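Note that this complex is displayed minus one protein chain, with the remaining chains in position.
Going by the order they are written in, the chains are A, B and C; count residues from 1 in each one.
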């Protein structure tokens, strides 16, 4: 009996949904990794705009305002959609990528706790 | 017996791992949504740099070069880490956010298929 | 008689205009370099969005469409305004900075011409 390593992140269903969405609209021609990297930039820019004039303390309370909360959720979703779509088109396994990165970060920044 | 809606994305294990990572290094003080939005920007910038001088066709083949593939995976992981950490700190449910966004995109851009 | 080195870029009048603009609206409190770096990100994101689905060839012709031309000009202006305002608040001499960077780029990437 094989044991599976626990997954840190699972994006499989979202990747399928985005692929269908693109196919149904003939958008695959536009979804080169280069273009998707640009789209990702645009969405991150819109997310950053929601926080640019807030203090750090205000940013920690940003979800208390329902209108702002909805905009934050929408922009974070847009960033995720393009990131996952880009990984899917490139064939990047995000779970492996994330696992490797956390491991190497752990070596780079050792825990300061006893 | 209730039936659960299928999840498009599952980030729970990653959120826990990142929270432990931050706690063990006393980094929670730095992880305001404002700061994390900036860190996200920086990582997206590094990802974009890998594609800026490539043609679209070259960008579609970018994973064929093992060195480039590793750099792409690392930068995509960094973007994901900060995005998920930011959602976690804000209390954004990424699965709901993504589901809502795909639905509203579906209304905004109807399928062109018969 | 002293001879002045030719300036590559002159932003003095714009810096004054932006300072007056901020003062007249009591915006100096918001114009920390950190906040301005975020505002710069947001504007670059909006500029990138105008080019994300264009081919490179289409991007070279982007100014031929008057509506698109106006949007490009507006977004480039926004990027410049925040970049110059940020330099002004920090006390960065953009002309010196640019001159130094071109020199070091010249050493890093020697001309390929005979």
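The definition used in the following text is that a contact is a pair of C-beta atoms (placed from the backbone, for glycine too) under 8 Å apart; a residue touches a chain by one contact, two chains touch by 3 or more.
Worth saying up front: this structure is predicted, and the values here are computed from it rather than measured.
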Chains in view touching the one left out: A, B, C
Touching residues (missing chain, whole complex) on chain B: 30, 35, 38-39, 41-46, 48-49, 51-53
Residues of chain C in contact with the chain not shown: 6-11, 13-14, 17-18, 21, 24-26, 32-35, 37-38, 40-41, 44, 47-48, 51, 54-57, 59-60, 62-63, 72-74, 76-81, 83-84, 86-87, 89-94, 96-98, 100-102, 105-106, 109, 111-113
Absent chain, residues of chain A that touch it: 34, 37-38, 41, 55-56
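The working rule: only the chains that are shown with their structure count from here on.
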Interchain centroid distance [CA atoms averaged], chain A/chain B, Å: 1
Length of the line joining the C-alpha centres of chain B and chain C, rounded to whole Å: 28
Residue numbers of chain C (touch at least two other chains): 38, 41
